[in-house]
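Input: a single structure, listed below in structure tokens.
The complex is shown incomplete by one protein chain, all other protein chains being positioned as in the whole.
As written, the chain order gives the labels A, B, C and D, with residue 1 at the start of each chain.
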Amino acid sequence: ENDDGDKGDMGAGGVKTGDGVTAETIDLGVLTDMTGVYATLGKSVTQAQQLYVEQTNAGGGICGRKLKLTVRDHAYDPQKAVAAYTELEPKVLGFAQFIGSPFVAAVEQRVDGNKGLVLPQAWSANLLGSPYVRVVGSTYDLETINAIDFLMKEKGLKKGDKLGHVYFEGDYGENALKGSQHMAEEAGLTVVEQKIKPTDNDMTAQVSALKKAGVKAVVISAGPRQAASLVGVAAAGSFDVPVIGNNSAFAPQLLATQSGPALMKNYYVASPTLPIGADTAAAKKLVADYKKAHPEDSLDNGVVAGWTAASVFGEALKKACAEKDLTREGVGKALLTIDDFDAGFGVPQDFTDPKAPSSKESVILQPDKKATGGMKVVQQPGAADAATNYTTGG
Amino acid sequence: MSEVTEAVAPAARPVGRTPPGRPRAYAWAAGTAGAAVLLALPFYLDRFWLQAGLFAMAAAIGAIGINLLTGATGQLSMGHAFFLAIGAYGYCVLAGDGDDGLTGLGLPTWLAAALAVALAGLAGGLFSPIAGRLSGAYLGIATLALIFIGQHVLFNAHDLTGGSNGRDVPPLNLFGMTFDESEVVIAAVPFGSVEKLWYVGLVLLLGCGLFARGVLRGRPGRAMNAIRDHRVAAGVLGVPVARYRAGVFVLSSMYAGLAGVLLALVFQRTVPDYFGMTLSLEYLAMIVIGGLGSVAGAVAGAALVSLLPQLLTRYSDALPLVSAPGTGGITPGEASRYLYGAAVVAVVLFLPGGLVRIAARRSRPRPGTPGEEA
Amino acid sequence: MTTFTELLLNGLSMGSVYALIALGFVVIFRATEVVNFAHASLLLAGGYITASLQDDLGFWPALLVGIAGAAVVGAAVEFLVMRRYRGSDHSVLAIVTIGVDILLTTELTRRLGTDVLPLGDPWGDDVLTIGPISLAHTRIAAFVAAALLITAFLLAFRYTSWGVAMRAAAESPETAALMGVRLGRVSLGAWAVAGALAAVAALFLTVFPTPGLERATSLAALKAFPAAILGGLDSTTGALVGGLVVGVTESLATGYQSELTFLGRGLGDLAPYLVMTAILLMRPAGLFGTKELARV
Amino acid sequence: MRDVSVGYGPVRALRRVSIDLPDGAVVTVLGGNGAGKSTLLRAISRTLSFQGGTLTSGSVHFDGRRIDGLSADRVVAAGISQVPEGRKVFARMTVTDNLRAGALGATGSRAAKADALRRVHDLFPVLAERGAQRAGLLSGGEQQMLAVGRALMASPRLLLLDEPSLGLAPLMAARIADTIREINAQGTSVLLVEQNAALALRLASTAYVLDVGEVALAGPADELAASDEVRRRYLGVVDEDAAADATQSRLGALPVLARWEDTP
Partner (left out) sequence: MSAVPPLEVRGLTVRFAGLTALDAVDFTVRPGTVHAVIGPNGAGKSTCFNVLSGVYRATAGSVRFGDQELTGMRPHRIAELGVARIFQNLALPPRATVADSLLLGRHRLTRAGFMAAGLRLPSAAREERRHRERVREIAAFVGLERQLDQPAGTLAYGQQKLAELARALCMEPRLLLLDEPVAGMTADERRSTAAVIAGVRDSLGISIVLVEHDMGVVMRLADAVTVLDFGRRIADGAPGDVQNDPAVVRAYLGEDDRTGDGEGRP
């Protein structure tokens, strides 16, 4: 069941192929969570990727082969996740999506062994380092650095100030915290930490604590509802400091709730790419197609993330095809040659260095009812100096 | 899903009770046949199935443990996952060679495994004073505290546990053989980690099953049941209640610890999310579904509860009335949740006394009887 | 100091919501000695019905329908599932409720999808500000509602035969039947009531400061476990006190976590369990629960 | 009740038993252990199912109305209440609540219940003074009194008593006997299962003797009391042989238990 591509046989058009690739199809795996805690993300990402596959196939597929996605919903259960990976791994070329960084970590060893490319839907620096597990877009620590940089440049946060950071227990929050700690050293801030769990929905106590500490701004690395609660409470308690969150800390659905106004007032979101509502041709097309395919579902940055990841995989396949090598190794190599790929959301991705994320840039967005996907750009893509000379402690 | 039966039935057999009324010889034949099948499986099944089987075996060991405690002694425990965690992480810490930056004592892996089990037992012993004072639902939910403490530690004691992303599990190393991906080809079948572990799992499960059965059928088992049925009377009859409760708690924790070690070896990585409340509840579900107080029940229940979700996920596309995600209908994931929930309810309602009663039913009709020995 | 008062008040108000959930456990436990793991999904059901109707009906009618609906769901669970169990073992029935919870939760989360449903409540995000301390109106409402409901139950249990019937049925169905207790009706009633209470709790869990109802809302039910236990699983007063203790502990542990870093951060939902364990060590049946007997 | 047969799974506990209980009478059922007396009462009060038993044939009528088919609570509503075998008080509830539970099935007014309570209290003063005590902590006899008192709370029209004098001191047993007479005088019919046959036969007008699930003897109480069989087996008159037994055992007539020598 181990498979170095050299054993791979010659397929259609003299292309070397291995696991998951036949003369007609290229099989890709999707390990997602559509019934567990990350259901919101999983749904959008998966649907976007399915959309990408349909369109690519409509356009004749890649390398004369049709793409095929096999979806497994592990509901964020480690046993199911690992089982599903074990099941799909021999059948597929690679994984266009894998939600849940602990699980990715769990199979990392095996990935290095079987060389099947994995694009996790998680932006933790801990995932960096393997040539076959590649993070698409800037990691949470970088994103946080850019976010704080924005606060300092635009929102009057200055040296010596206190900065509140509310973060999830776990990979996401802790990686983001690394960012703010780094930034704190760089810019002479003091971070007031508030660790929370996904089960905490009411941020009143946290706000009181931050208020007591007298913070001048708040970074939140948690889920949308925690962000909403935090901003809402802060606003209601006439504690109006700017709040900025990571890309996972917002969902357009929130704008319909009564915390909407507060969110639009002083909440910002740092994101690895332009929002779904960006006015680039690609974005507009995606919006249109996605709306057509899933009229009732909301357009969030999960869609963008899914689409980007899928197109990155597609790009790698195309390059590999050009090299006449569709084996796992071939695709891996191909990906390493991609140094400036833009899926249409304004941020070039560079995959030449497995130790680094594919980008260090972030876009700063602000919730806005009118904008498609509920977010408008307030700062174009860019990387803070602190970010560019920060090496992620993978 | 013929595979289910194929995977469950044999797994249940080696320690399974021979259904009353059936000729012994027949049962023996069945037993040996089952054993033979089990030994042959790695040559035929692919990795997914073997892995699933191993998960089931580990679950079975853990389930036997909690059945000694909850089924036979009547001490409801929702903290089982905690002791599994101790087993799993204990093994990593003891066997790990700290070059991943985490604490590791680098002991020989077999020793580490043994000590990890002992460690779990110790933890059980430390908790048993509390366990000794409480009973029923109170004890159950008090043990929930263990889960939350456990989760807290797993996430925060970074050097020991590796935090949220967990830590790698050093492969087992027995008689110069390493149970990792490095392949040995036996009879033209490449043997990877799961193939090799399969046999370890079988041996452990068999051992644990027989041991527990001996305990249940012997003097300790009677004392345990007495404590469950009438604590005061048990004392007057000469059973040192407190000591027995503590003893059983330790024993069941050790079973959990062993299950933890085996799981860790199969996962090849321990992650905190796994050892949550859901896991504890699943273990309770296993023994209830299988049959309280009996070894065979624990094994059967474990097989069902741990295999069903994996199978449902695998065949989710094939499930009835599912529609592709996004088309508004029931997604495969949801369908498998429905079936799982329905199965739990149905088995408990329509097989009171658990799976083991299917066989026993005809011979003695006393529905819903917990705590008869395997 | 003001922070302390603020945390305290917030804890109390949050606690009163936990108390409502805990009361749900207590009612079912009293009537059937079953620990109900399906409570989380009852909560979700109540919230969902209210939230999805408030647009058309307006808040108050929607809330009433929601409460009624949750009661019906609870009753249905009892009638379709719990009643069918022929055995006698309570821990077994607890497992059944786990299965039920999986079913209900899956169905509800499927309907909810990825939405966050606003409750359209009249309180909005208004806050009452006394000097430096501010407290959300929703929280005051929660406190009042919980107080009223729980007193109502205390009175009901004391002055009607309902409470007696429940306890009789729970302790020995056979003997209770000999007393003319209508077993079916008692447990059906208990489940319905639990459902209704869950719906009320759901309301206060989903209004400000939380954005609205969504799939994770039901997780709050977990916090009611220690509440119900440390108060005493079969005691109404216990539910109230337990809820408040949990609420306050949680709030303080969170608010002062920077002072408690030596314990590791994020003690918020661990602390209640620690308190509970401590209390159980002193009083094995909780603060107000009926102690076990040792008479032969 | 007519041709009633009952089985617990495979076990046949009653075979075609017929019993007539005239309105306002006291009827007693005697019989050895396992004869099926309690089963008989369960068959009337419809609580067999709790024991895994089923009424396999026959019918039970209560003043013209067929009651085998009703649920237990309906039977109570019909005016039948039972003192179950072995007390079965609600151990975790207070004495007072136990008595309240007894009145649950009663149809009577608040006032009627208050009267019932008063009657029970002067019948068993101890229940009054222990009102707040947990029933499970009462002494055996006190629990028995509570069980009887609880049944009286429903002021039933037919009272089923399963060994009411069980574990009662002679004085108290006599007291119970008087009570039965009294409530019977007030028009309540009584079906009495009692091991204290002497007492039972003194109270009853008619008596039945069950033997392994079948009616062995039936007739007016005094006639039965006169019959030798009953005198020997149930009245235990001839004490001499008992004493004799006890003495004989010294001579080894009884199965003698050898000492246990602990030599592995």
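The rule is simple: a residue touches a chain if its C-beta (ideal position, glycine included) is under 8 Å from a C-beta of that chain, and two chains touch if they have at least 3 such contacts.
Just so it is clear, the model here is predicted, and its values are computed rather than measured.
S.K.: If I consider the whole complex, including the chain that's not displayed, which of D:G24, D:G108, D:G167 or D:G219 touches that chain?
M.R.: D:G167
S.K.: Touching the left-out chain: which of B:I66, B:V215 or B:A264?
M.R.: In the full complex, the listed residue that touches the missing chain is B:V215.
S.K.: Go through subunit B and note every residue touching the omitted chain.
M.R.: 210-212, 214-215, 217-223, 225-226, 229-230, 232-241, 247, 251, 366, 369-372
S.K.: For subunit D, which residues touch the unseen chain?
M.R.: Output for subunit D: 8, 11, 30-35, 38, 85-87, 126, 137-145, 163, 166-174, 195-199, 201-202, 225, 232-237, 239, 241-243, 245-246, 248-250, 254-260, 262, 264.
The criterion applied here is as follows: only the chains that are shown with their structure count from here on.
S.K.: Tally the contacting C-beta pairs at the C-D interface and at the A-C interface, and name the larger one.
M.R.: Greater number of contacting C-beta pairs: A-C.
S.K.: Compute the distance, rounded to whole Å, between the mean C-alpha positions of subunit A and subunit C.
M.R.: Averaging C-alpha atoms per chain gives centres 36 Å apart.
S.K.: Would you give the residues of subunit B that are in contact with at least 2 other chains, written as numbers and ranges?
M.R.: 155, 331, 334, 337, 367
S.K.: So which bits of subunit A are touching at least two other chains?
M.R.: As it turns out, subunit A has residues touching two or more other chains at 35, 43, 169, 297.
S.K.: For the complex, which residues does subunit B have touching subunit A?
M.R.: Residues in contact with subunit A: 46-48, 51-52, 55, 155, 163-166, 168, 181, 183, 190, 192, 267-269, 271-274, 278, 306, 309-310, 313-314, 316, 324-326, 328, 331-334, 336-337.
S.K.: Any idea which subunit D residues touch subunit C in the complex?
M.R.: Residues 45-47, 50-51, 71-73, 76-77, 81-82, 84, 88, 90-93, 97, 100-106, 134, 136-137, 150, 154 of subunit D touch subunit C in their complex.
S.K.: Spell out the part of subunit A that touches subunit B in their complex, as residue ranges.
M.R.: Within the complex, subunit A contacts subunit B at residues 1-2, 34-35, 43, 46-47, 50, 71-80, 82-84, 86-87, 90, 101-103, 105-110, 113, 124, 126, 169-171, 174, 293-294, 296-297.
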